[in-house]
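Before we start, here is the structure in question, set down as structure tokens.
With one protein chain removed, the remaining protein chains of the complex are shown where they sit.
Chain lettering (A and B) follows the sequence in which the chains are written, and residue indices restart at 1 in each chain.
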Amino acid sequence: MSSVSVKNLVKTYGDVKAVNDISFEVQKGELFGLIGPDGAGKTSVFRILTTLLLADSGTATVEGLDVVNDYREIRNIVGYMPGRFSLYQDLTVEENLRFFATVFGTAIEENYELIRDIYEQIKPFSKRRAGKLSGGMKQKLALCCALIHKPVVLFLDEPTTGVDVVSRKEFWEMLGKLKKQGITIVVSTPYMDEATLCDRIALIQNGRIMSIDTPDHIVQSFPKPLFAAKADNIYSLLQDLRSDTGVESCYPFGEYLHLTLKEDDADALSVMRIAGRNHPEGLEVKIVPPTIEDCFIQLMEKA
Amino acid sequence: MNTSIENRKLSIVCKNLTKQFGDFRAVDGISFEVEEGEIFGFLGANGAGKTTAMRILCGLSYPTSGEATVAGFDVYRQQEKIKRNIGYMSQKFSLYDNLTILENIEFYGGVYGVSRPEIRSRSNELITTLGLEKEAKKLVGELPLGWKQKLAFSVAIFHRPKIVFLDEPTGGVDPVTRRQFWDMIYEASANGITVFVTTHYMDEAEYCNRISVMVDGRVEALDTPARLKQRFHTDTMDEVFYQLARGAKRQSD
Partner (left out) sequence: MKQLLAFIRKEFYHVFRDRRTLLILFGMPIVQIILFGFALSSEVKNIGITFLDNARDVHSEQIISRIQSGSYFRITPPVLNYGEIEERFRKGEIKCALVFPAHFGSDLYKTEGAQIQLIADASDPNTATTLTHYLNTIIQSYQQELNPEARPAYRRPAYRIIPEMRQLYNEEQNGSLNFIPGVIALIFMIVSTALTSVAVVREKELGTMEILLVSPFKPIMVLIAKAVPYLVLSLIDFIIILVLAVFLLNVEIKGSLVLIFAESVLFIITCLSLGLLISNVTASQQTAMLVSMMGMMLPTILFTGFMFPLENMPKIFQWFSHIVPSRYYYAIIKGVMLKGLGFSYVWKETLILAGMATGLLALSLKNFKIRLS
């Protein structure tokens, strides 16, 4: 059953096509990720889906309601956490929550069960002004405020950007728990590693979707074997490999370099041969399973 | 403090550097050394003291106690000399959006005392290397984020400083552009510039020669990425960082 449906959405700002013919569907109760860097068009898509922006062309529905004509009903059933922290800095945690509960026509007590796990973590700070919270706490508060009216669909625009690693992990654990309550969650993030935590993801770049599927399938559809290589002087290894005509792509990836060869069924030995040409010290070559980031890069270079 | 022999090899030296605000010790007696031409990763959660420490090393604030030299200059008495010999780039701001690329280069070049003919020749070189010939007269605000960042980095090292400080330089860009950025960092390092970088991307930590992780104002780890991973029995820097940061008492900011 489809919860969110987007068809051929286009949105232009001046001469920049922020959203360039985007289509996707999100199933009920799914945790759907929109993965892409700044300027990919994620925020524009979110704003169209939450009825804050009108697309230039294309259609979109949320729970069967049209984003243009039925915007009032949509605004009753969605929860939204915009990109920047959007709560009142000079109100306390509790005041913020109470305000948004009232604005959404409910009371904190009504849906407390839903936000209990999250709220318990910031409860000790309930009398503190929201502006004085740490980044991680602010995200938790914003999430509570977005959930306070028990929305059917939750839209989270880059909820973990700028937040420390520990809080990011906790946030995604909370999302997992929410999913179990049957809420459809659409999340956007520039962090590729968070993509694996979603049910399905759409890789988006420059207003276009490059691929939609489960993280596993996307990884499996990586067209060639992926190799990792390293040496003591990694920079010169990088230059060597890049200058070789048999190498299709080579880029740094943490401790290793990731590379693919032009031939379709290369193996570690052929890579060894190429890499070892200048006898670098400490050379190591192995096959590795691709990550979402590798897939993203490969799709970008193909485009 | 340092003999002239040490000065040649070490770019940055810290001994028990401390910065106190009232009762609060933002930086709590940190010590480390960075070699010339090294790519040094300076990691830590928000609120761990990273920014405070960097400001001291950039000559922007005085330590409460301890010693430090940057490019051979003392952070207490030679702040002006430090500023003249370093480059700086941060995510929050680097170039003026309503000036063109050339105007930005001319401005920063002028501020750092680069002569006019030098500015002209180097800026031509810069624009050609980045492939921005067509955009040279465009306002920086019209460029996509990735270009802005690469440009900002080039401008930061325009005056050929000995050290360049990068404060979270690659936020929000796509993976390909990030790597192009790191290509530039590698090249700078190969040319002898010391790169002192902070980042939230743990895989970028791997590109560094050595990294340090600050927790609660102290340096809890300082080693090459490979050895750190061995120490914590894991093969991702993410895990290393998570294990170190998890025990932090300070709320991040």
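Keep in mind that, in the parts below, a residue touches a chain if its C-beta (ideal position, glycine included) is under 8 Å from a C-beta of that chain, and two chains touch if they have at least 3 such contacts.
Keep in mind that what you see is a predicted model, and the values were worked out from it rather than measured.
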Option touching the unshown chain, where A:L54, A:A107 or A:I287 are the choices: A:L54
Identified contact with the non-displayed chain, of A:R84, A:K127 or A:H279: A:R84
Hidden partner chain, residues of chain A it touches: 47, 50-54, 71-72, 75-76, 78, 80, 82-89, 100, 103-105, 145-146
Footprint left on chain B by the chain that the document does not show: 96, 98-99, 103, 106-107, 109-113
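By definition in this document, only the chains that are shown with their structure count from here on.
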Residue ranges of chain B in contact with chain A within the complex: 45-47, 144-145, 171-177, 179, 182, 186, 189-190, 200, 202-203, 205-207, 225-226, 229, 236-238, 241-242, 245-246, 248, 251-253
Chain A to chain B touching residues, read off their complex: 36-40, 134-137, 161-167, 169, 190, 192-193, 205, 235, 238, 251-255, 293, 296-297, 300-301
